[in-house]
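With one protein chain held back, the other chains of the complex are shown just where they sit.
We call the chains A and B, going by the order they appear; numbering starts again at 1 in every chain.
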Amino acid sequence: MTASPLQGELDDNVVQRRSTLRAEEQGEAMTTSSEILQVEALGCSFGGIFAVQDASFVVKSEGITGLIGPNGAGKSTIISLVAGSTRPDSGSVRFAGEDITGLKAHQIARKGLVRTFQKSNLFARMTVLENLLVGVTSMKGDSYVDALLGRWRWQQAEAKLVDDARELLVRFKMDRYEDTYAGELSGGEKRMVELMRAMMAQPKMLILDEPMAGVNPTRAREIGGHLRELADEGLAILVVEHEMVFIEQVCNRVIVMAQGSVLAEGTMAELRRNREVIDAYLS
Amino acid sequence: MSSLMQFYVTELLVLFSVNIIAVWALDLQFGVTGINNFGFIIFQSVGAYAGAVFTLGSQSANGGFQHFIGGAHLPYPWSVVAAGIVAGIVAIPIGHMGISRLRGDYQAIVMLVLAVMAVNIANAAVNIVNGPAGLSLVPQPLVQFFHSSLEYAWVYVALSLVWALLAFYVVRGVTAAPLGRRLRAIRESESAASALGINVAQMKMRVFVIGAMLAGVSGAVYVQYLGSWGPTSWAYTETFVFFTAIVVGGTGNMLGAALGVALVPIAFQELTRFFPNVGYPGMSASLQWVLIGILMLVFMWFRPRGLIPERRRTFRGGKVLALRKAPVIESTSAGMSSDG
Partner (left out) sequence: MQVAITIFAFGILTAALLSIGAVGFTLQFGVTNVLNLAFGALMTSAIFILYETQRAHIPLWIGVALAAVWGSLSSLVLSVGLINPFVRRGTSLFSMAVVTVAAGLIIEFSLEAIQGPQILGFSTQTPEVGFLGIVMSELQLEIIGLAVILMVAIHVGLRYTRLGLKMRATAADAALARSCGVSARKVRLVAWAVSGALCGIGGALIGLTVGSFNSTTGNEFFIILVAAAIIGGVGQPYGAMIGALVIGMVSEGAAYLVSPAYNYIIAFGVLIVVLLFRPQGLFAEYSSGRTLTQ
């Protein structure tokens, strides 16, 4: 994981303009590239009320896809359904060519689809470094056999992962928080830790639920920059967000939801021309 | 040291070992993983029962006045090992029912009811556990090799310390390894742990069973010391004593648990020996319970992390060194496990 040449060296505006250009261009060119996530007619109801109904969309393997919609549109529910925390009543989800409908959350995470949460969901009474280490999906020392065999069995493997985690901390400029309890961090710092922790799982795709919530604009730009770097390195990312500025600058394609189903998908330019979307949301 | 004093000391040491095994097991479940096992006593009790039955031989022995199931003459230490396994097996259905999907306090109540049920059933099922009379004449292991009871008393201290060492090895191994980190992650946030690939239900179940097995070992060691077992000694209130030991001594760490055992079951019990004999005989026992309740409340209010709180784990060149103490985090719930 090498540091991007853009990190901290260029003016923020330049970074943003370049990202904007690249995003839209990539978006338009992306119509034929491969899809990593296919959601088909997904539906789910709670006590007779449909939170999500007949929702279908795709996420491309490249670039950052945004998921927007007014409050109550069902965005968080759909994330829950895709990631396996909630069982869908109908429909299917395919990830990296495999049908993952109905699988449990931990099984889906192990297949490479990792999500973060809308409300900060860190391990509060563990240090930042420990949080990151938990992100690693499997390592020596995870099983009872390993644990009972003793330190020699897992110590080296753990040391290597500690080094990896520290590299990540340096990259995200959080290395001085290594031994801080995650519960003591500020909102923006917590978001960064969540992102890094998800990265430790070496996911094929990241789903971020409102990564900017409660984060100051400087930090938000920082996070946006990191996301673009990760996308450039080949990670597929789906971001749920309200911040339209962020969406416009960072996302290649956008999916719009309203009232439990998908209204439209495409680039921001296409969506701005879409009547329905304008009526429902963009006005 | 006079003989009398020696007997007293050996009793304290055996009780300490028995209790420390149980409390380390409960701390593994509760302090580390966040499983609210209010029915813990069931497993120690089952282990004690099995430890008795596996050494009593068949029912017809001793004039056949005791009724129980199972029954063997297992040589030491296999009777204790088998008792642990039996307790682990019993933990499987109870774990499925109690720990997976219920919220914290509801879980506590369900477990409490189960614990009381277990005693009720034991009292009524005369053919299974000899009813309220319980089991007696449990043979002392290896006693035939020793000539004086004082000598044997110290031998039993050594035996129980060996079991305590075994428990230490298991619990320490688990908590120090990456496995321990995963368990603490489950305690902190089950949803986040799931989202990172941890099979929360399975891991909780495993900890529950292993904790139960250790509790069973503790019970077996205890019953083979006491020589008898009765359903009334295993009331749900005993679980409360263990929880108090953990809360007072320090959650989530073995040293804290050990301190808790030294302070709560041991010191407390011994302290009441020295109470003046007021009121009716046994009043000091009642007051003891009142004081334990008050002690628990005082600690939960003023020092919920316990006397020795869980320490922060840092990494220096790949080795884990415990440095500073963990400060109390105001934003999460005060004290015990964090749950919804």
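As a convention for this text, a contact is a pair of C-beta atoms (placed from the backbone, for glycine too) under 8 Å apart; a residue touches a chain by one contact, two chains touch by 3 or more.
All values derive from a computational prediction rather than experimental measurement.
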| item | value |
| --- | --- |
| Where the missing chain makes contact, among the chains that are shown | B |
| Absent-chain contact - pick from B:Ser58, B:Ser149, B:Gln202 or B:Thr237 | B:Thr237 |
| Residue, one of B:Trp78, B:Tyr169 or B:Trp289, that touches the chain absent here | B:Trp289 |
| Residues from chain B at the interface with the omitted partner, ascending | 36, 38, 97, 101-110, 112-113, 116-117, 120-121, 123-124, 237, 240, 243, 279-280, 282-283, 286-290, 292-294, 296-297, 300-301, 304, 332-340 |
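What we mean here is this: only the chains that are shown with their structure count from here on.
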| item | value |
| --- | --- |
| Centre-of-Cα separation between chain B and chain A, whole angstrom | 43 |
| Residues of chain A touching chain B in the complex | 83, 85, 104-107, 109-110, 114-117, 121-127, 129-130, 133-135, 137-144, 146-151, 154-156, 158-159, 162, 178-179, 181, 183-184, 197-198, 201 |
| Chain A-touching residues of chain B, taken from the complex the two chains share | 169-170, 173-174, 176-182, 184-185, 188-189, 191-200, 206, 210, 310, 312-315, 317-319, 323, 326-327, 329, 331-332, 338 |
